[in-house]
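Structure in C-alpha cells, see below.
Every protein chain except one is present and positioned as in the full complex.
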Amino acid sequence: MFYQSPLRTITLIAALCFLAIYASFGSYFAREIVIEIIILAILAISLDFCAGFGGMVSLCHGAMMGIAAYFYGMMSVKLGWGLTASAGIGLAAAVIFAGCVGWVTARISGIFFIMATLAFGQMAYTIFFRWRWLGGDDGMGGMRRFDLSAWGVNLNDGLIFTFWALGILLLVYILSALLLRSGFGRSLSGIHANEGRMQALGINTATIRTQAMAFSGLMAGLAGILAAQHTFYISPELLVWTLSGEVLLVVILGGIGTLVGPIIGAILLVLMKHSISAYTDYWHIFVGLVLIFAVLSGGRGIFGQGEYWWQKYMRGQHA
Amino acid sequence: MQNVAMDVSFWILQCLNALQYAMLLFLLSVGLTVIFGLLNFVNLAHASLYMLGAYLGISLAALTGSFWWALLIAPLLVMGIGAGLYFTLIARLRTAGPMNQVLVTFGLIFVFLDLVRIGWGDIALGLAAPPALSGTLHFLGINYPSYRLFIIGLGGTVMAGMWFILARTQIGAMIRASVENTDMAAALGIDVSRLFFLVFCCGCALAGLAGVAAAPILSATTTMGITILIPTMIVVVIGGLGSLEGAILGSLIIGFIDVFGAVLMPSFSALLTYALLAAVLVWRPHGLIAARG
Partner (left out) sequence: MLEVKNLSKDFGGLQIIRDLSLKVEAGERRVILGPNGAGKTTLFHLLAGTLAPSQGEIRFDGAAIGALNAVRRARLGMARSYQKNNLFESLTIRENLMLAASAALGKSGKLFRDPRHDAAVKARIDEIAEQIALTETLDAQVSTAPYGIRRQLEVGIALATKPKLLLMDEPTSGVGPSMIDHFHRLLNQLPRSITLLIIEHDMDLAFDVADRISVLNFGEKLFEGTPTETKGNAMVRSIYLGEREGGEHNA
C-alpha cells in the first residue's frame, strides 16, 4: 500500500533538483538528456501506478504514449485544430485506449495479462505503422509547442521547456500519489494482494482495474504529448513493445511499487545509455546485464533496496 | 488472373508458402510452449536462440563447407548455450513469477543482440541452400523451390517425432504427466528437475534448428529474433500455453493468416493476427487447446 514517507519526499525533491540543476548549468545536450529522462520517468510512474500497485504488468504503455502523441499530431497538424484542444483529444484517446485494454483484460492476470497487453499495444503500433496519411513508418513532423506567450512564457526556449516538462513530471507524481492514497488506490492495492477476497468484500474489481488503467493512460498520454512537442516529430517507434519493455526495466531498476523509484530508474538508465554509447556502440548488452542483475539481486531496485535498508535501520533504532 | 489454371496454381503456391512459414513457427513455438507447460516459464529469449542458431549455422557452414554439418551442429551448440542459461538463470527463476521471468529474458534478448553484433557485425548474412536443394521442383502445375519443401518436410518430421515421443514413449508419458500436475508427477517418482532440464535443452535445440533452417530463406540479421518473437508468442498463446496440439494449430492459423492476409488484404494482415490474439485471450484466456484440464 502506498505511503508518501519522508524518505520518498526527500528523494523526489532531490531528483527534481538534480534534473533542474543539470539542465540549467549544462549544455544544449544536457537539456535534451533531461527531457528524455523526464518523459521516460512520467511513463515509468504511469506503469508503476498499475504494475507496482495494481499488479497489472502492462507491455502497452508505449502504445498509450504513442496514441496520445499521434492524436495530438493528427488534430493539430493534419486537421488544424488548436493546440490545447488537440492535446485534449490526444489525452482522451490514450485514456480510452488504456481503459478499453483494462476493461477487456480485467479478468485475466499473470503471463496472460502481459501477453494481452502486448497484443493490444502491437495492434496500435501496426495501425500507425501502416497509416500512410499519418506518415506510416516514416513518422510525421510539424507538431508545435503550446503558446504561453500570454503569460510571458516562451516554451520554444530549451531551458523553459525543460522546466515546463519538469512541472508536468511533478504534477504526474502528485496525481499518482493522491490517487494511490485514496479509497480507490487502497482498493487497487487490495486487488494486487488478493483479488478474490476483494470481490468477496463486494468490490467490483473489474471497475477498479479499468479505472486504474485509464488513469495510467492519462499519465502516459501526458508523456506522449510532451514527446511530440519536444522533438516536433513522432514515429511508430513510440508504440513498439520493446519500448514498453524498457519502461518496465526503468520501473524495476528504480524500485517497483515505490512511485519515486521510477524517476531514479529513468535518470540512471538514460545517463547510463549516454555515457556508455560515448565509448561503445554496444549499450544493449550493458542494459540487459543491469536488468538481469536488478531482478536476480532481489528485484527491489535501487530506491526500493535503499528504502528497505533504511526501514530496517529505523526499526533497529526503535527496538 | 487470366485463367482458372493460373488461379489454382497461385493458391497452391500461397498454401505452400503458408505451410512453410507455419513449420518455421512450429519449430520455434513447440519448444517455447512445452517449456512453459512444464516449467511455467516464459522465455522471451527463445527467439534469440533462434537467431544464434542462424549465425552459428552460417559460420559452421563456412567452416565445414557443408550446410548439412551446420544443420546438425548448430542446434547442438545452441542446446549447450541453453543448458548454460538453465543453470545460471532459468532454474532459479522458475518460481519468481511471470514479471521477473519476462524481465530477465527481455534482458537476455539485449545481451544476445549485442553479442551477435560483436561477433558477426551489423550486416545481414546469407546462407546458400545446399546444392541438392537449390533448384525448384515442378509439380501440380507450379514451380516451387525445393529448399522450401525441405522446410515443410523438416517441420512435418519434427511434428511427427514430437507426437510419437509424447504419445507413445515412456518419457513422453512422464512429460505429459508433469505438464498436467508437476507435484503429482514428482510424487509418482518422476525426477522432475532432470525432466525439466532435458525438455528445456531440446526446446533450445529446436530453436537453433529453426534458425539454421531459416537462414537460407530469410538471411541472418540482428533483428530476426525480435521479428519472429511476437508471432511465436502469439502462436503459443493462441494454441494454449503448454500444449503440443495447440502449437501445431496455432502455427497453422498464424502461418495461413499471415500469408493469405498479405495477399488478400495487405493493409490489415498484421492487424488480423493481433486481433485474433486479443479475441482468444478475452474469450478463451487459456488458449484454443488448453494444456491443463
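Labels for the chains are A and B, by order of writing; each one numbers its residues from 1.
One rule holds in what follows: a contact is a pair of C-beta atoms (placed from the backbone, for glycine too) under 8 Å apart; a residue touches a chain by one contact, two chains touch by 3 or more.
What you are looking at is a predicted structure, and each value in this text was computed from that prediction instead of being measured.
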| Who does the absent chain touch among those shown? | A
| Residue touching the undisplayed chain, where the options are A:Ser27, A:Ser182 or A:Ser297 | A:Ser182
| From the list A:Ala44, A:Leu155, A:Met198 or A:Leu248, which touches the chain that is not on show? | A:Met198
| message | Among A:Gly190, A:Gly255 or A:Gly288, which one touches the chain that has been omitted from the display? | response | A:Gly190
| note | Residues on chain A facing the left-out chain by the touch rule are 1, 178-179, 181-184, 186-187, 189-190, 192-194, 196-205, 207-208
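The rule we apply is simple: only the chains that are shown with their structure count from here on.
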| said: Show me the residue ranges of chain B that touch chain A in the complex, using the header's touch definition. | reply: 36, 42, 89, 92-93, 96-104, 106-111, 113-115, 117-118, 226, 230, 233-234, 237, 241, 267, 270-271, 274-275, 277-278, 281-282, 285-286
| task | Would you tell me which residues of chain A are touching chain B in their complex? | result | 51, 57, 59, 104-105, 107-108, 110-112, 114-116, 118-120, 122-123, 126-127, 129-130, 241-242, 245, 248-249, 252, 281-285, 287-292, 294-296, 299
